[in-house]
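A selection of the complex's chains, in situ.
A, B and C label the chains in the order they appear, each numbered from 1.
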Amino acid sequence: GNNETSGQENESADNKKGDLKIGLTLNNLANPFFVSMSEAAGEYAEELGAEIIIQAADADLAKQTSQIEDFITQGVDLILLNAVDSEGIAGAVAQADAAGIPVISVDVGAGGGIEGTVTSDNYQAGALAAEYMIEDLGGKGNVVVIDGPPVTAVKDRIAGFEDTIEGTDIKVIAKQNGEGNREKGLQVMESILQANKPGTIDAVFANNDPVAIGAEIAQQQAGRQDEFYIVGVDGSPDVIKAMKKEGSSIAGTSAQNPGEMVKKAMDVGIQVLDGESIEEVIKIPVDLVTQDNLDSYKGW
Amino acid sequence: MIMQEKVEARTPILKMEGINKTFSGTTVLKNVNIELYPGEVHALMGENGAGKSTLMKIVSGVYMPDQDSGTITYKTDQVTWKDPMTARKMGIGVIHQELNLAPNLTISENILMGTKYPRNKFGMVRWEKVHRRAKEVLTSMGSDLKPETLVSTLSVAQQQMVEIARALSYKAEVLIMDEPTASLTDKEIDRLFEIIKDLRKQGVAIVYISHRMEEIFKISDRYTVLRDGEWIKSGPIQETNTDHLVNLMVGRDLKGLFQRSKGNDIKARDKENPALEVKNLSDNTFVRDLSFQIYPGEIVGFAGLVGAGRTELVRSIFGASDILQGEIRVAGEKVQIKSPIDAIRYGIALVPESRKEQGLFLDMSVKENILLAELKKHKKSLKINWNSLNHAADVYIKNLKIKTASPDQSISGLSGGNQQKAVIARWLSTNPKVLLLDEPTRGVDIGAKTEIHKIISELADAGLAVLMISSELPEVIGISDRIFVMNEGRITGHLQKNEATQERIMHYATGGNKDEINSVD
Amino acid sequence: MKSILSTNQQPAAQPPVQSRFKLGHHASTVWNQLGMVIILILLCIVMSVMAPNFLDSSNLTNILKQVSVTAILAAGMTIVILTGGIDLSVGSIVALSGVVSVMASQTGINPILAMLLGVGAGYLVGFINGVFTAKIGLPAFIVTLASMTYVRGLAYVTSGGYPVVLESNTFRFIGSGSILSIPTPIYLMILVYIVMFLVLKYTMFGRHIYAIGGNEEAARLTGIKVKKTLVNVYSISGLLAGLGGVVLAGRLYSGQPTAGNMYELDAIAAVILGGSKLTGGVGKIQGTIIGVLIMGVITNGLTLMDVSYYWQLVVKGGVIVSAVLIDRLRS
């Protein structure tokens, strides 16, 4: 349905060509996931002939609040919000609301009276990974969880994973924080491999792809690639590349689609501006990319 | 004599018995006794490192004496102050040897530091009153410094005046003066002595520490001598003399100040190139239109009052301060000196005015302090050869008789005199043709002072041209072949060794009239 | 000789005020500030030309609101730096105080009390910093670096890593409310700076801060209670950071364990831009607020101009150096 929707949009965009001004603030631009989101947004705005202002909050809610305030000053028509924290941003959203600017939240929900949310279900992302492992390990085994920075998106993934393995015989033997980047992911994995001798780990759940790759590097350098596999979240280009490599131990990644998400959000936003009614929450489904469906996966 | 009786009659206001002080193992004071009487000036004598300052720091609560090591009786009761505050509250005033000023603050605040400033009923400082109070102290000292001036813009001597003013700014019953005159010139010193006499009349007990013999006999009533941290002798000043005191201090005989045998006079040397020639040098603020020559083998003294501009003169010659006009010639050829590096290249060396701020690397060893300027002489390709360094350092330590545990000891552990010798050694190591000395013996004891004088004199005989700034007239007269006198940035007088007297120097220093100068030249 | 000891005398001839602006550090820093004020103005002119609606009154209040928290931190940082110290823990304190106060208010206690708890937490951390630095004499940098780490940890632990939601409107008011259509944080910020100005210029505590920064040894010898003063200085810095945390929580309707990250660097940068020296003794609170505004204007302006995020970093860095550079060249 993609082409259709965007097709419609082009029409509805025609009648507001040029003078449509959109503000987009992202959690950060240090993670490829958001980078690709921002790029997709830029391109799509071009298509729609709209002006778009893209800001990144460095995962600092105060900064994001300021950015929304600045959007209001700049008199944007529409705000797309990838909240650093859903409740925390409510204040800023309320301000935009008061200024009569519709706010659509992307990927992460937000309070304070937003028009709608376009999200890929982070909880589900974690759950999918868990289900994969449960099935693969036959409901029994030792897994390592590599957590990320304390933001809702990440926490939902971990929650989804942990809730799903709840009740099975799958034990979390180590839970460390990879701070969402390859560097720290590699470091904690190295140490975890020290603490857990060969043969004791069955699988690793990484809160995002950079961490997954970091973990894989540690695994290879320790020569333990055959011992266990890794499941990440994102479906980012470089993880797909890694999976395509011979003997990659990244078994899967719960692929979200940042580009799709932000485009959809923009469509929804314009619908709101056109006075059409929209559904409150639009979920872009996540699907687990594994070696089996790797080739059919479009990627970002 | 009469007042002498009076003193003995009264009971001591401060009595210290059997005081010991040990710093991390090394004992600095061994069983020291001293008695202070109200209304006396008590001279505390001793070589560098004898323990004078340490003893006084105990009196003023900076240090605590070693556990159960004797007693301090103040007035009637036995005391041990735990910090400077308590001592001060009890009426102990101190002028510390090391300048203890906050350069970022005004003179006023430095004078009143540690006291409660005048404040209104809301506890808000009343600045006009603060400055007024400071001004009163300064005027009473005959100083015309502006209370609102920032201390960082003052010369060392001016800073010392502020230090003194601070001690005088509140009522003290015991006033300790640790080398207050080290960088003062006679004008201020005379003023200071009047103040001291005044305080004595008011019954204040004053401890006076100085390495300048003539002062001791001018001002003090009694003396106490320390040697290597031990109490040697106390007594009325009338019952001693310079040689006797010096003997007590250094433990051996030593005739007063070194006198340089009259160097062969300039006439003989006129035809030669001057080693250093300065023509119409000006920085338009502190140094104005100065011209003079210094010939190889002579020591030229520069006298003057505080702020006369001597330090600024040598600093500009050495490229440490900017010159606006004038030219400098070294060994006849005109040179452009933009930085000390240039100056050193042309064979000029400067032993700066204040050791601590401009001379010493306190975190470094004695040997590096001596040889830092000449490391390149002691390296093969890139690598420094520490052996050859040690070798060279030992030579200087031996020749200049620098008292140190080893060449590797941190220089911070040396006494003032020995630190000064190390700085001089550093400059000798560069084999200079012209040696500029700014107050080379400030705070240096009589023994070391004599040695330094000998060294300087010998250097001159070896063909070095020496320019020596000193505020201590006996020193200038003692070892200079010629003396220039400066006043407000100008040379106001030029005296040959034979015609130099303290009176004449002071006459020029205070801006004596021109025709007399012409008669001299 | 009375004159030396007694002070009841005729005032000295020349009025001090006059000559104060001729000589001395008063003058020099007055110049520094002027210099930075000029740079701030220049910056505003550039921005108003290049950035749409920069000069809107709404945007100007915006800027003030956005800098308020950093400004409050920077005020405390100023006195720490004046003593020659440094405080890296303020950013983490912002987080801890926010989390603590919000969780307190969730228990339903009086919101004012809850806020005070947050401020108190900050004060406590600052006090500990002071004790380790002044009393025990450990290097301030390492002590506050450690605090920065463990305080952040505590913020996570107490909140379980999740942001805690703030319901109380009274509490929210301190961060998001406004009086006469001027946001509350701005009033707070101004208040803090006025008080700090008076403290530094007219109280013994303030003068002791300068004395210690100028020459700690001299301060000690003249009987100034150096350690006590330093402990108070760090405590105040902590307290103000705590206040900043409360304000931010009110602004964000929540206590964020991740809040205040890197704020310490912004605060320090503002203080130094404001003409203070890290070696201590030199600096003024008026300078600091200018420094804060410069930083704020840069960030706000670049956002308005829609400079891409990555280039914003580049430009921001460039502008900071240029600011001090111009100031240097000017004098």
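Everything that follows uses one rule, which is that a residue touches a chain if its C-beta (ideal position, glycine included) is under 8 Å from a C-beta of that chain, and two chains touch if they have at least 3 such contacts.
Everything numeric in this text was worked out from a predicted model, so none of it was measured.
Summed over the full structure file, the protein chains occur with the copy numbers A x1, B x1, C x2.
Please note the rule applied: only the chains that are shown with their structure count from here on.
Chain geometry summary: the mean Cα position of chain B and that of chain C are 43 Å apart.
Note: centroid distance chain A to chain B, computed from Cα atoms, is 73 Å. Shared interface positions of chain B, defined as residues touching 2 or more other chains, are absent.
Residues 29, 53-56, 58-62, 65-67, 69-70, 73-75, 84-85, 87-91, 112, 149-151, 155 of chain A are the ones touching chain C in the complex. The residues of chain B lying in touch with chain C in their complex are 60, 62, 83-85, 88-89, 94, 96, 100-106, 109-110, 113-114, 116-119, 123-125, 127-129, 131-133, 135-137, 139-141, 146-150, 152-153, 166, 168-171, 195, 198-199, 201-202.
Across the interface of their complex, chain B is touched by residues 1, 3-5, 7, 9, 11-12, 14-17, 19-20, 23-26, 28, 198, 201-204, 207, 210-211, 213-215, 217-225, 281-282 of chain C.
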